[in-house]
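Before any comments, here is the structure.
With one protein chain removed, the remaining protein chains of the complex are shown where they sit.
And now, chain A:
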Amino acid sequence: MQLTGDRFTAETASFGNDLSTLPNFPAEIRAPAGTLPGVSSFQLHFADHDILTPGDAPDVLVAMNPAALKANLPDVPKGAILIVDTAEFTPRALKKVGYATSPLDDGSLNSYQVHALDLTGMTMTALEPFGLSRKEASRSKNMFALGLLSWMYGRSIDGTVRFLQSKFATKADIRDANITAVKAGWNYGETTEDFAVSYEVKPAPMPSGRYRNITGNLALSYGLVAAAKQSGMPLFLGSYPITPASDILHEISKHKRFGVRTFQAEDEIAGVGAALGASFGGSLGVTTTSGPGVALKSETVGLAVSLELPLIIVDVQRGGPSTGLPTKTEQADLLQAMYGRNGEAPVPIIAPASPADCFDAALEAARIAVTYRTPVFLLSDGYLANGSEPWAIPDVESLPTIEPDFATEKNHGSGDDAEFWPYIRDPQTLARAWAVPGTAGLEHRIGGLEKADGSGNISYDPTNHDYMVRTRQAKVDGIEVPDLEVDDPSGDARLLVLGWGSTYGPIGAAVRRARSAGHAVAQAHLRYLNPLPANTGDVLRRYERVLLPEMNLGQLAMLLRARYLVDVIGHNQVRGLPFKAEELAEVIMKEDDQL
């Protein structure tokens, strides 16, 4: 099912529609088919205009069995099209998910346009010449459905045919069966009179340029490879497999020709430890994980704060606490990233707003880490990781340069008494002098014990400790980040809707709905969570009310209220799924009505 979704997405992207996807699948690898927990779905929203979310309510639902129908029907509006595979609507399958009678026969679907088709049977008939077993042939029914949908929406199936040719290049019968199935589905749509309309969705007007479709995890991987190139520091990724971050490890492992080294560690702690060790040697050290892994890495992140070495910690957030909801999305690691360490251990945090933005966020994380000699958290989430959108491919010549500015000379005293002091700071950035092993004459030792200002020698002096704690904080507080931009087209908004991370799409869509319903609403989105943009307080105070939807119980709201004494109102959901634009629009309009 995920493969079918991916192919339809690719066809749609190359047609030039804007799109947004939401793959949704169980944590179990082979969850029992036909049961409610085992339903795997792929939601795709495409349009002839710029869109921001995978959509709340699909116009078409393809349900391959009763479980898929039951799990997804609540999201489908009345009047929408349901395509169901009747072959799977057996008494046993119906009973398994609690249908007493078949919804295809009992009238409960009367308010939908139901197309009850024997997808399995038609696929089998089409594949008869291949002499496949029943089981093998029925596997191609997804391709049949893809062909049918492609016809309905006027997508070309050429790309999918090419894809199948290369995917099954060595298995001729499987390849031909799948190609036959996708063509049969298309032809069925074209010849049958069952479907009164075929839809035409015109290409969306987008800024000119070259585009591709990209998921968050892929964009993030490319961003890290790009950051290594832009800094001249070889990329070292130390990681331990964890959902939903593992794909970044998989992706980067493929790109060794870029001088990238990947290390699948024995545990989360070794993953970040090796990354920090590589950073000490002058590599761009990165570790990728999700919330439970961050918990294990905390002590090493604290060490990186004390050593003042660059380190990027990518947290692809998922539902928590504990193992939680591994394949579902959430934004509940913000306070862990912000405060989850012993002692005063400030760490910059950046959060991408969309799948494609993960590329820029990775470059930004590297810029901050290297320029300021600090660990940086990059907070993605499950929705961004697996969701996709069109991406205007940047010109690599235009990417920012990252300057490691390694120390090569002694920096304290003169003549025979000259020494290298690793904790002498740049007055502007407060970044310390960083000499990597192999630099003659600059041998020095650093560690997790408190260091004397300047020399970096062990120091238990009370005044020095107070100074060092405040200086490390001041360094992070002083990181230059762009101002928070506000989108307030009418200029008379009294309500500001603020967000961070992956809620950008749903909030944007909801704000549009509210505006078209006549509400003047402002929107702003924070990509930098630590430090916050310098104008954040001003922006918050400019509006009568600030509404902050978050997929947690109010973590950023708490930070903002504490910091700016502004009565930020939270709207919080932790359902493992992104906000729905329509619901959010109602919340926004209700808040606005109260002003």
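FYI, a residue touches a chain if its C-beta (ideal position, glycine included) is under 8 Å from a C-beta of that chain, and two chains touch if they have at least 3 such contacts; residues count from 1.
Assume contacts and distances are computed from a predicted model.
Student: Please identify the absent chain by the protein name in its UniProt record; candidates are "Acyl carrier protein", "Amino acid ABC transporter ATP-binding protein", "2-oxoacid:ferredoxin oxidoreductase subunit beta" or "K+/H+ antiporter subunit F".
Tutor: Options "Acyl carrier protein", "Amino acid ABC transporter ATP-binding protein", "2-oxoacid:ferredoxin oxidoreductase subunit beta" or "K+/H+ antiporter subunit F" narrow down to "2-oxoacid:ferredoxin oxidoreductase subunit beta" for the missing chain.
Student: Sort through A:G232, A:G413 or A:G447 and give me the one touching the missing partner chain.
Tutor: Touches the omitted chain: A:G447.
Student: In the complete assembly, which of A:L149, A:L276 or A:L584 touches the absent chain?
Tutor: A:L276
Student: Tell me which residue among A:N110, A:S208 or A:S414 touches the hidden chain in the full complex.
Tutor: In the complete complex, the chain left out is touched by residue A:S208.
Student: Just the residue numbers, please: which parts of chain A touch the chain that's not shown?
Tutor: On the chain A side, contact with the omitted chain comes from 10, 13-16, 159, 203, 206-213, 222, 225-226, 229, 234, 236, 238, 255-261, 263, 265-267, 269-270, 273-283, 285, 299-300, 302-303, 307, 359, 393-396, 437-449, 457-458.
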